[in-house]
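Can you read through this structure? Questions will come right after.
Every protein chain except one is present and positioned as in the full complex.
Read from first to last, the chains carry the letters A and B; within each, the first residue is number 1.
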Amino acid sequence: MKREIPLFLTAVIGLFMIVSFFVPHQWVSVPADFLQQCAVIVVAFGYVLGGANVLRVSLEGISRRERDWPYKLVLVLSLLFTVIVGLFVDKQRWQDPGTISLWLYDNVYSSMQATMFALLAFYIASAAFRAFRVRSTEAALLAIAALIVMLGRVPIGDAAMTAIFHHAWIPHALRELKMSPIEEWIMNVPQSAAKRAVLIGAAMGVMATGLRVILGIERSYLGGGD
Amino acid sequence: MQAYRPDARARGVASSGMLWSCALLLACACAPAVSRAALPDALDTTRTYLAPAPATGLEFHDVENDAGRGIDLHWKLSADDRARSQAVTGYVLERAQTPGGPWAVVDTLPRLTDSKTDDSVVRDTPYFYRVSVLGPGGPTRSLAAAGPAIARSSWFNTTRASVVAFVLLFFGFVLYYIYSAQSGHRPFVRRLAGIDAIEEAIGRATEMGRPVLFIPGVQDIDEIQTVAGLVILESVARLTAKYQTPILVPVSYPIPFTIAQEMVKSGYLHAGRPEAYDPDSVRFVSPEQFAYVAAITGIMLRDRPAAHIFMGSFFGESLMLAETGFSTGAIQVAGTANVHQLPFFVVACDYTLIGEELYAASAYLSGDAKLVGSLKGADALKVSIVIVIVVGCLLETFGVHAFTAWMTTQ
Partner (left out) sequence: MNLAFLEKLDRRWLFLVLGILVLGPLLHPIGLPVFPSEPVRQFHDAIAHVPDGSRILMPCDYDPGSRPELVPMNKTALRQLFRKHCRVVILNLWPGGSLLTDQTLESVAQEFRASGHPLVYGVDYVDLGYKSGNEAVMVLMGQGIAATFPRDMRGNVTADLPLMREISNYSSFPLLVNISAGTPGTKEWVQQVNSRFHLPMVSGCTAVSAPEYYPYLQAGQLRGLLGGMAGAAEYEKLCGEKGSATQGMDGQSLAHVFIAVCIVLGNVIQWSKRTGARS
């Protein structure tokens, strides 16, 4: 029964939600809206479960003095400090100027987030230098397209084209050549065509996976117990 | 309402309809800002304005294909409501359940607006509507009320008929190929090098005595890629159980975290080594994208897993994870349907599953006839879609739009 009841619920609710897409009548749409609201509430409660797991794993690691336990200590202290400040010190006014929560958000959370995302630029430079190899005609085409898009996206691309081609001895048609229209064409035509094909294929995969779960063909997520 | 901001521009205007104007504006207390915001900037406060001409031709229609939640209303603009005119500042739409009132304001709208959907109606209830025109010269009521308009619930959204057809076609294909596969006609599935590489990677981790790191993406369970990643996790856990290699599964959201625990447990159970399952091998980290990245890169650099398997939905963190993983020398296998992240994985990982290959992986790994049959069903629908695209393009080229109209959904 541990497996049958979840499978039954999955099938009934899954098929009902599919039907609700086609049947707008209140007998279907009202329960479907209710289920949507339930999903929001269940997701919100899931965070309690996740928070408890973080604390359990970290506290066990600290008590056993596992390798790198000081990092776990920092995590637990930061977590508890933020929660206690938010719940008991700043309370409802946590977003007002002068509160500890706002200070943490502006000076710790915000800065760390922006720093982490900014690292991406450095990783891209490293990957471009190390891994982007032209070993075939296709790879050469890819590299040329990449260079055009990269330079066409920023003002320096057009500025460079002007500097190169804007001379009296160059034919008039070439003199007006800019990189940004070529970049826009690459983005709008070959890029979009390939992307649509992959998206349609992926959508088929989404439907197939969804159907497998709803029909109970894919049931490994229920675990191995009976 | 005036406590929010008194409207000085509206106060200096004289009109014979001032009292009625005040009454109506008070009745429209829900939206004093509309009339203010709708006033043209260069209103000449020295001149006296006449009340604007009324809006005419109010028509109503029940919104089709809904649950009886809306009535569409259209009217002809006041003759004084022109692009550069200052005579009209907006419209007030009112409704009542009898032609004689009492009237309640539905909405106030900016000038040059000639339609509105009233979606605050109670289904199967008759309503009468009227539109008043607001202007610096005072408001002008419409000459007659329109009604009764009744919002009724529909049993079928006819604009989604094409979607029903494709869903039924898809169900038909899948069920047929599942039946066919169970009857012994096993469909061919091409080799997926990325999936084959997973066993090789786990074998290498076993040889080196290091753990395997599995990342099921950075999205919640409502993202189907996360589901696909977790299904692959079960097969990976079976292999790690078989080779007696530790597995680490840091998860970013709480619901996938509990499912990941079940998946790993199931993998160990099916491999015949339930006692080897370590509940701490699956950890909740954080739904914060970059906190999650920091935690994973920390695990990569400190625990030095020999194999990194990324299966699911990834965003800006894909290259950070894959490049950090590359620097540790681990074998890396990735799979995602997020097309814009694929280039990052392709350059930094040893093998990459592209788009739908991610969804096919669980069927490929398990070899289960039913799962493989569903793959074949998806392929058959894809062929149908290619045919529809070609036919649609040809029809549009020759000026036949009926097919496109049928395919357009609401």
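Assume a contact is a pair of C-beta atoms (placed from the backbone, for glycine too) under 8 Å apart; a residue touches a chain by one contact, two chains touch by 3 or more.
The structure presented is a predicted model; accordingly, all values stated were derived computationally and were not measured.
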Visible chains in contact with the missing one: A, B
Residue of A:63, A:78 or A:192 in touch with the missing chain, whole complex considered: A:192
Contacting the left-out chain in the complete assembly, out of A:11, A:43 or A:177: A:43
Sole residue of A:74, A:89, A:147 or A:170 that reaches the chain not shown, by the stated touch rule: A:147
Chain A residues that touch the omitted chain in the full complex: 33, 36-37, 39-40, 43-44, 92, 95, 102, 105, 109-111, 113-114, 116-118, 120-122, 124-126, 128-134, 143, 146-147, 150-151, 153-159, 178, 180, 184, 187-188, 191-192, 195-196, 199
Hidden partner interface residues of chain B, rising order: 1, 4-5, 30-34, 37-38, 40, 69-70, 90, 107-108, 110-113, 116-117, 119-120, 219-220, 222-223, 287-290, 313, 315-316, 327, 338-341, 409-410
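Rule of thumb we're sticking to: only the chains that are shown with their structure count from here on.
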Whole-Å separation of chain centres (CA-atom averages), chain A against chain B: 14
Contacting residues of chain A [partner chain B, same complex]: 18, 21-26, 29-30, 39, 42-43, 46-51, 53-54, 57, 60, 67-68, 71, 112-113, 116-117, 119-120, 123-124, 126-127, 130-132, 195, 198-202, 204-213, 217-218, 220-225
Interface residues, chain B side, partner chain A - complex: 65-68, 123, 153-157, 160, 163-164, 167, 170-171, 174, 178, 220, 222, 224, 227-228, 230-231, 234, 253-255, 257-259, 262-263, 265-270, 274, 280, 283-288, 290, 293-294, 298, 302, 316, 319-320, 323, 326, 337, 339, 342, 344, 347-348, 354-356, 358-360, 362, 368, 370-371, 374-375, 377-379, 381-382, 385
